[in-house]
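Would you mind keeping the following structure in view while I ask a few things?
Only one protein chain is missing; all other protein chains are in place.
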């Protein structure tokens, strides 16, 4: 059994979904592992990870639109407001999605379905540099 | 350290929770692994995975009812509507739950609590054939 670990850096320019499926495939290829478990983990609490459809950009627009409506800025009962009106909604959106996703690997590739892509879901308005740690454990 | 990988196929007949705890236990048994990590991963973006109570069917009914109210069909601002009125709500429900769940294995069994069962959460109305990939890494 072997393993590899690396960091993918994603520069975000506002709220929305940023696909990094290709970076993940490259990491798996470079590891030489053909069967095993890949884990993606985001080191932040105001963005998150999501596996979603990568065929129609409308899906990304609507996901973003739904979360903006479910967790709007300006909820007057919030107490954590010092870091700006988009900060606490960002933490809540992160809590509603995922910080970590495990994906089995078979025949040298993550077992994504036909339409699945892996995204960083940015919840802050300003540009941020985000770090996603990738780990793979398995066999060559 | 050993591993095994397999696919469980689940035929769904409309929205709701479909338990597949038994198939997972059989997979762990067949692997011969007694201590380790099991991962279940669904290869779709309009259904998801959930660990929930398997004692009272009312829990399943209410989970389904809550998500139907939180993400109703007919939200007029949606742009991804070409695949039917239940499609984009399905993607949103999948984003709010999980695509992947990791479960430690001890003494030859997943460490489920007394009342826990593992479910596929189908978000589409029509019948679908769904694939869940199971991976286990550990020791005999």
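To keep things simple, chains are lettered A and B as they appear, and every chain counts its residues starting from 1.
Operating definition for what follows: a contact is a pair of C-beta atoms (placed from the backbone, for glycine too) under 8 Å apart; a residue touches a chain by one contact, two chains touch by 3 or more.
Keep in mind it's a predicted model, so treat the numbers as computed, not measured.
Visitor: Give the residue, chosen from A:44, A:60 or A:124, that touches the chain omitted from the document.
Guide: Counting the whole complex, the residue in contact with the absent chain is A:44.
Visitor: Among B:32, B:65 or B:85, which residue is in touch with the absent chain?
Guide: Counting the whole complex, the residue in contact with the absent chain is B:65.
Visitor: Which residues does chain B use to touch the chain missing from this display?
Guide: 1, 35-37, 50-53, 56, 58-59, 61-63, 65-66, 70, 96-98, 101-104, 106, 111-113, 115-116, 137-139
Visitor: What is the set of chain A residues that contact the non-displayed chain in the whole complex?
Guide: 1, 3, 5, 37, 39, 41-46, 70-71, 75, 77-80, 82, 88, 91-92, 94-96, 98-100, 102, 131, 133-135, 137
We take it that only the chains that are shown with their structure count from here on.
Visitor: As a quick test, compute the distance in whole Å between the mean CA positions of chain A and chain B.
Guide: Measuring from centre to centre gives 19 Å for this pair.
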